[in-house]
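Removed: one protein chain of the complex. Kept in place: all other protein chains.
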Amino acid sequence: MTAAMVSTRGSVPAIAETAPVLEARDVTIRYGEKTAIDRVNLTAPEYKITAIIGPSGCGKSTFIRAFNRMNDFIQGTSLSGDLLYRGIDIYAPETDPVEVRRRIGMVFQKPNPFPKSIFKNVSWGPIINGFKGDVHGLVESSLRKAALWDEVADRLDESALSLSGGQQQRLCIARALALQPEVLLMDEPASALDPVSTARIEDLLFELKKRYTIVIVTHNMQQAARVSDFTAFLDTGKMVEFGETDQVFTRPKEKRTEDYVSGRFG
Amino acid sequence: MSSTILESPRAMEGGTAAPDLRRKRMRSWREESIKAVLFLCALLSVAVTIAIIVVLVKEALTFLQSVNVWGFLFGTRWTPLLEPRSFGVLPLLGGTFLIVLGSALIGIPIGLASAVYLSEYATNRVRGIVKPILEILAGIPTVVYGYFALTFITPLIRIVLPGTNIFNAASASIVVGIMVLPMVASLCDDALRAVPDSLRQGAYAVGATHLAVSTRVVVPAALSGVMASFVLALSRAVGETMAVTIAAGATPKLTLNPLESIQTMTAYIVQVSLGDTPVGTVEYQTIFAVGMLLFVVTLIANIGAHRILRRFREVYE
Partner (left out) sequence: MIASLETSSELQRRRAKARWFRRLCQVLTWLCLVLLALLLVHATREGLPWLNVGFLTEFPSRFPERAGIKSALVGTLWLISLTALVSIPFGVAAAVYLEEYAGKNRLNSLIEVSIANLAGVPSIVYGILGLTVFVRWLALGRSVLAGALTMSLLILPVIIIASREALRAVPGSIRHAAFALGATRWQTTRHHVLPAALPGILTGTILALSRAIGETAPLIMIGALTYVAFVPEGPMDAFTALPIQIFNWVSRPQPEFHELAAAGIVVLLTVLLMMNAVAVLIRHRSSRDLQ
């Protein structure tokens, strides 16, 4: 267990090996005139689950999308500060967003499988990124990692849209894992699902964190408390508190954090 | 089994080296060239617009070197192919105007009434029958309408009004009216359906009849959309060619009598093209002069209609 990653300004790990996987330093994100994220600092350590919680509209989704440059598609967005992946600036001019997204995968709130077969959903990403090896084996191992293989092994050629909501979301996770990313960003992955599917996804997260660094946005506090190692509490674009989950939920340092986690607002 | 692992970016980089996130040159080059090709295809539309303007203006200007502008625009005799030659375009404009007027008298009321019926009164089943019928009417080629005008409508008119010429403006107008009414009906229908139901409910709640709600509440609320459809219909009538060529005649004259034969701008252009006018002569250039006039009139009408439509959309979206 590495030392507490409470936000500190100015401390810059020099060697890539010990750099945190993801780091945000004084990040500000604007949509035109409106400021969505205001000078936020955060680090996501390797093989840990970092949760971002906060009331709706606080900017959680905007913030997490910045890590794989999905905000690039929204016109009028501007970003200042540094977003680093293993010490490298994600937003440097010579950085290719495609390379970033190969290493930092994303699962969305509403399952969005392609209207193609289950097999093609998982195999497409690696193939367009130049994978030349055993595609079947890759698809199977990705579906196994997403705890979906047993349910679909005999119908890989059927349309992904024939799966249930929970299965579709696990398919989306498998699809992201097929690229062998280092980091998995998850934007409220279970909020559109029923409780049983939600529980399965949460169990899946415990397995996944053995091999991946995960950052998860959730409006469900119990989920954050159950699943994550570190928690960041965001409110109206500002980082209120960031620390080990245990500490944030039982001995919060800020009053606003305490109000939120005890349900007094949001 | 070992090859099931995609070459993980980390593994490829040896696990400890800093990740290389820089642009891969080949992929970047390919993306840029694809984007450039697609862009050029889109730019084609601008090129076509410029080409139309250049072609028309060039020859029209040459024409105006031989013919006085005011004589052209305000002269009342159009005989460019017969001696003594005269290049006053008003008869052609008058012919077009007569057709447009007649078609508006037919197409606009029927089109609007159909739209009102479809959006305010009709059941979904009726809509399912009428809308396809309107689409079919809109899809019938103009030659067919010209044939219908000449062989069905003109004889009918001549039974009722025996003095009517075989070629007359009335039957062409009727048929052009039928041609534009699907456009009016469909655009007005969209406009009327875009009016929020809350407006209607409010009017019914104070005891208004269906008639009052339609005419005093819904249509006024959808007015810009409705007006835009009228202007577009008129523009379409101006540009209509084959029906008027077949049924309305080839005698340019200034008249308001729909039972006479006339000639529209479009029919004149067809007439000259069917003949053997040599390139470079003034007669040949009349194609472009009249064509320019036609283009300008329809352009103004279309821009006007789109402006009205845009203001309408802003209100409801």
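Labels for the chains are A and B, by order of writing; each one numbers its residues from 1.
By our rule, a residue touches a chain if its C-beta (ideal position, glycine included) is under 8 Å from a C-beta of that chain, and two chains touch if they have at least 3 such contacts.
Predicted model only: the values in this text are computed from it and were never measured.
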One chain isn't shown here. Among A:Arg25, A:Lys60 or A:Arg101, which residue touches it?
A:Arg101
Among listed residues A:Thr50, A:Thr95, A:Asn129 or A:Thr213, the absent chain is touched only by A:Asn129
For the chain not shown, which residue from B:Val69, B:Leu161, B:Leu211 or B:Leu256 touches it across the whole complex?
B:Leu211
Identify the residue among A:Ala176, A:Ala190 or A:Val248 that touches the chain left out of the display.
A:Ala176
Residue by residue, what part of chain A touches the chain that was omitted?
68, 70, 73, 75, 98-99, 101-102, 105-106, 108, 110, 112-115, 124-125, 128-129, 172, 175-176, 179
Please output the residues of chain B touching the missing chain, sorted low to high.
27, 30-31, 34-35, 37-39, 41-46, 48-49, 51-52, 55-56, 59, 109-110, 113-114, 116-118, 121-122, 129-130, 133-134, 136-137, 139-148, 150-152, 178, 181-182, 185, 209-212, 214-215, 232, 235, 238-242, 245-246, 266, 269-270, 273-274, 279, 287-288, 291, 294-295, 298-299, 301-303, 306
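Assume only the chains that are shown with their structure count from here on.
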The answer for chain B against chain A in the complex is residues 1, 3-11, 16-24, 27-28
Interface with chain B, chain A side, in the complex: residues 16-17, 85-88, 90, 92, 94-96, 98-100, 102-103, 126, 129, 131, 133-134, 137-138, 140-141, 178-180, 182
